[in-house]
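Attaching a single structure in structure tokens format; questions to follow.
Just one protein chain is left out here, and the rest sit where they should.
Presenting chain A:
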Amino acid sequence: MTALLQIENLHLTYHDSQQSVEALQGISLDVQQGQTVSVVGESGSGKSSLAHVILRTLPDATTVSGTVLFQGRNVLDFKPKEITSYLGSDVGYIPQDPAVALNPVRKIGAQLIGVLRLRNRITKAQAKQQAIQLLTDAGLPHAETLLEKYPHQLSGGMLQRVLIAIVMALHPKLLIADEPTSALDVTVQRVVLDCLDRFIRKTGSAMLLITHDLAVAAERSSRMVIMHHGTIVEQGETSALLNNPQDEYSKRLIRAVPSMDSERLLSSDPYVPDDEEALLEVKHVRKAFPGNHSAPHVALDDVSFNIPDGRVLALVGESGSGKTTTARIVVGTEKPDSGYVQFKNTKYAGLNNRDSRPIRRKIQMVYQNPYASLDPRYSVQRLLDEALTASGNKDSATRRAQIRDLIADVSLPNTVLDQKPGDLSGGQCQRVAIARALAMKPDLMVLDEPTSALDVSVQNDILHLLHKVQVEHDMAYLLISHNLAVVRMLADEVIIIHDGLIVEQGETDQVLANPQHPYTQQLVSSIPRWHRHVNVPSSLT
């Protein structure tokens, strides 16, 4: 049987006024009718470029060679008129951000009905019925009222499902989903992916699922393609590939993904609970923000927890749960409305900026996006110098020596000192951010999703670095994460937060093995598990 999509020796080069970049170098792959193929790779691997080639949505300044055969016809030779009929009914596209893909000034119903009437001659009433049916199939409740809403009134997960409904309304033979759930919470991710699966099975479409998340790819595809630097390093049947990767890069990638079977990086010191004095105490904290319409939005509603000296506590929650607000209150950026925060027996929430400074200096934060957290105009040298000066180092000679020590501590070469954040890779940048936090000699570090914005292979390195720092300095961590696998790797204790309330807390392995609260159970079951698929041999963990 001829493949639905057959790509042969595809080369793609982007040109700008200064240089040419080869994004794809000799890609060859097939997608059969009704098959789901996942394309896995890190940023820069060329996977999104591949999608754009198939969709013919490349900018003008590109050169393409090779063949992309869709049902035997070369897509690259299509005239504009042929492209118009090809897109939509033959090939559909689901982008990462649904908010950008939908028209913000038209109602959902209008957009969905518009698409339905595009290819079929049906009346508005018939289209409306079909639209309601589609939305219900997508698992969205109250489909009739949904038709009257605007995109900004819906959450990310709902928007993505609406978009899937719109795209699948045309019954495309091939669906290209480009990171469809990367911007969504893990529980929502599962719902959206299930919705996608349902539609595909109903229409018999094939799917090209582009993702950086190996676990999602493992769960949802029958064939997997691993891309690196514009080439396909390995492809094959999913479980065979994950069980037995041949290529060095594949092996490294698979090994680097934090999963429920990764090794745990925990301090080996036996923990003796000290009831007398915890390093950080958060008691009955409540925080509300002025709301949009009338009622204030309660971000935190009676949150209490302790962090003992030298322990790693993880705070797990989804967006809107209040975990970011908690982090900001701990660091001192926000003040709670009621309740208090205590560091080494000193309350600091009520103090003004100047008085709380010595305490705030001992609590440092590492942010999710390393590029955003460092001044882009400062060199690494200057950034670290500033931090050291702020922590009281008057002598420039000792500062210089300390800067070199800090850089060595985070395993960076001295050459980065003269570079600016924009010249560094994501992983290097995050190391600099960690070095800067260490320069203040803190007792507690708040890690706000420290690896979420980084590529998979780099994530693993940073997690190991954080573990090393923790052990060497006997540092306490407040680790904020939505990723339970990462939490399992690093944290001694975990707290689950939902809608501003703590729903469960305890030792990490106990909570994950035996979740009590229904929300925790939902979280734990939503984790894409690929060991179900696969027997991961011990040599890989």
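As a convention for this text, a residue touches a chain if its C-beta (ideal position, glycine included) is under 8 Å from a C-beta of that chain, and two chains touch if they have at least 3 such contacts; residues count from 1.
Keep this in mind: contacts and distances are computed from a predicted model.
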item: Omitted chain, identified by the protein name its UniProt record gives, among "Peptide ABC transporter permease", "Succinate dehydrogenase flavoprotein subunit", "Transcriptional regulator" or "Corrinoid protein"; value: "Peptide ABC transporter permease"
item: Among A:Ser43, A:Thr333, A:Thr346 or A:Ser396, the residue in touch with the chain that has been omitted; value: A:Thr333
item: Residue of A:Gln126, A:Thr203, A:Ser267 or A:Asn369 touching the missing chain in the full complex; value: A:Asn369
item: Sole residue of A:Met440, A:Leu454, A:Leu478 or A:Leu512 that reaches the chain not shown, by the stated touch rule; value: A:Met440
item: Which residue of A:Leu118, A:Ala240, A:Ala390 or A:Ala408 touches the chain not shown here; value: A:Ala390
item: Residue numbers in chain A that touch the chain omitted from display; value: 15, 17-19, 60-61, 63-64, 331-333, 353-354, 357-358, 360-361, 364-365, 367, 369, 372-377, 386-387, 390-391, 422-423, 436, 440
